[in-house]
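All protein chains but one are shown in place.
To keep things simple, chains are lettered A and B as they appear, and every chain counts its residues starting from 1.
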Amino acid sequence: MSLGTDESSSTPNLFAPRHRRIFVGRRGLVASTVSSAVLIGVLVAIFFWAPGSATVRYYYFNGHNMWQSFVGHPQTGLLSVGRGFLTNIWMCLLCEVLILFFGLAVAWIRVSRSPVLTPFRVLATAYTDVFRGVPLLLVVFLVGFGLPALGLGFISSQSPDVYGCVALTITYTAYVAEVFRAGIYSVPNGQILAARSLGLTHGTIMRRVTLPQAVRPVMPPLLNDFITLQKDTALVSVLGAIEAARAAQIYESTVFNGSGLVVASLLFLAITVPLTRFTDRLLDRDRKRRLASLS
Amino acid sequence: MRTFRLILAGLLSTTSLVAITLTSSVRAGASPSAAIAKCQTTIAAEEYTKGKLTVGTDDPVYTPWFVNNKPTNGKGFESALTYAIASVLGINKSNVVWTYEPFDNSYTPGPKKFDFDINEISYTAQRAKAVTFSESYYAVTQSIVTLKNSLVVKKHTPAELKTYLYGDQIGTTGLAYIYDHIHPTQQTRVYSTLDQAILALQTGQINAIVVDTPDGQYMASSEVEKNKKPDGDQIGQFPSTGEHYGLLFTKGNPLVGCINVAITALRDNGTLAALTKKWLDIYTSVPVIKP
Partner (left out) sequence: MNDNVVLDLDRVVKRFGDNEVLSGVSLQLHRHEVVCLIGASGSGKSTLLRCANLLERIDGGSISLFGQSLLDERIDPDLVRRHIGMVFQSFNLFPHLSVLENILLGPVRALKRDRAEAREEALALLERIGLRDRADEYPDRLSGGQQQRVAIVRSLAMRPALLLLDEVTSALDPTLVGEVLDLLRDLAANGTTMLIATHEMNFARDVARQVAYLDHGVLVEQGTPEQIFSHPEHESTRTFLERVR
């Protein structure tokens, strides 16, 4: 076969086969409308016409109970899910700050090459290996019941919120350190060469050249971890503290209505959904920028 | 000589047993035994598994309600009571089947996988909306358990009780008692299981737990530990609020009728009192304190 373009004289057939034409143009619009309507219809049908539907709707989606659980009733010990959620929020914010700080520190240690830091490097590697492997729930138990058991004065007399935060920080730092490490490795080598050629010290290069460039690309995974952290704050309830999910459970076990659980879920969604959308937008923007610079 | 004495003893017990049975039936009138007889025939149709009495309880279960976590050994107040009820209704011991039901699940609405659940479940009006209870088989009080060297041991006036940090299992009447009667100033810690509350007590995270008096006695004498030695103290029990245990059934289960007949029979013939005395007597000597 000779090199070159096709020399046959006949015009190729350019029309899409008939059965695929419904996906094109105006007919495509019809297809998407019909498919959406069918999906929504099925979901609605299941929700309203399933045999247990009325019970489920009363048990989980009852307006009066949703409000009652949200505001609580201190005299009867029915704690407010709304108030409990404040615990989730402050824990998430405080722990996230600690996690970012320690995560960066651990990543820094792991990428360093100074001989002085060798034992710390080994420790840091062991640390990230262990705490990315042990389930968070177990860490919560070990910290929340283990530390008080040690009888170490100040360390052993904290509230469950504090232990919960410690457990969350220990576990999430391990993940975030790896994210930062990946970011640091993703900085092009040319940047480091140029910085070293200017005679900048290792520490200055890390602070002024590497880290600023390492953090930007890892914002999406960091945001993802933040969103997951918000949900994991509910685990502090196993230590006896009252946060939104637990308050909802107490409501349910007393009144036999689970609408509080739906309220707690909605509260979590109110925070996580905007964050998720924001993360998506960031990813999109970065992608567009990357593709634009290539063209 | 020994053989003769044995035979005599046997004859005497049998006679007295027969006499007691006869007199109690005569005293109570013909209806109870007639009701029992009727139940013995109708019960099979109402059972979860025909021909078997399926009884639910938790795992693990504790003294004095069960012994060695084996409901089948007939030891412990609730185990013994179950087999006594079965016996009254003419159900053979080997036809009693035990099944696992966690405490938290038992009183939630919905159909159950057992004929009844026996697990120190207190009757409350709320729970009664979701499930059906038998009549009372034990009147219960709440008690307060702390560590041996705790402040609470000496200081437990009503005002002082309000200042302590309590912990309890979610969904229990102990927790409800704290909210309804003690009104502590500090937020009570709520745990998923009683074991965790005990752990918190041992590690000093909470000052006291409120729990049913018999449970509290066992807890204080055996479960709360320091260096493997019992370290608990059951300081006192609170005045009765009319709380009682009942057997728990799926809402509207007709079987409760016959079970109630059986319980009544056991109460009338003194078996219930005897069992209570045998397994729960030591727990009645706990001093009463005010909330």
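Operating definition for what follows: a residue touches a chain if its C-beta (ideal position, glycine included) is under 8 Å from a C-beta of that chain, and two chains touch if they have at least 3 such contacts.
This is a predicted model, so every value here is computed, not measured.
**Student:** Among the chains in view, which touch the chain not shown?
**Tutor:** Answer for the hidden chain's contacts among shown chains: A.
**Student:** Which listed residue, A:28, A:41 or A:212, touches the chain dropped from view?
**Tutor:** A:212
**Student:** Of A:29, A:116 or A:193, which sits in contact with the chain we cannot see?
**Tutor:** In the complete complex, the chain left out is touched by residue A:193.
**Student:** Just to verify: which one of A:55, A:201 or A:228 makes contact with the chain not shown?
**Tutor:** A:201
**Student:** When the complex is taken as a whole, what residues of subunit A touch the one chain not shown?
**Tutor:** Touching the chain left out of view, subunit A contributes residues 188, 190-191, 193-202, 204, 208-209, 212-213, 216, 293.
To be clear about the criterion, only the chains that are shown with their structure count from here on.
**Student:** In whole angstrom, what separates the CA-based centres of subunit A and subunit B?
**Tutor:** 45
**Student:** Can you check the complex and tell me which residues of subunit A touch subunit B?
**Tutor:** Contact set of subunit A toward subunit B: 59, 75-77, 145, 148-149, 151, 156-157, 160, 237-242, 246, 249-250, 253-256.
**Student:** How about subunit B: which of its residues touch subunit A in the complex?
**Tutor:** Those residues of subunit B that touch subunit A are 104, 108-109, 126-127, 129-130, 167, 170-171, 175-176, 178-180, 187-192, 196-197, 199-200, 202-206.
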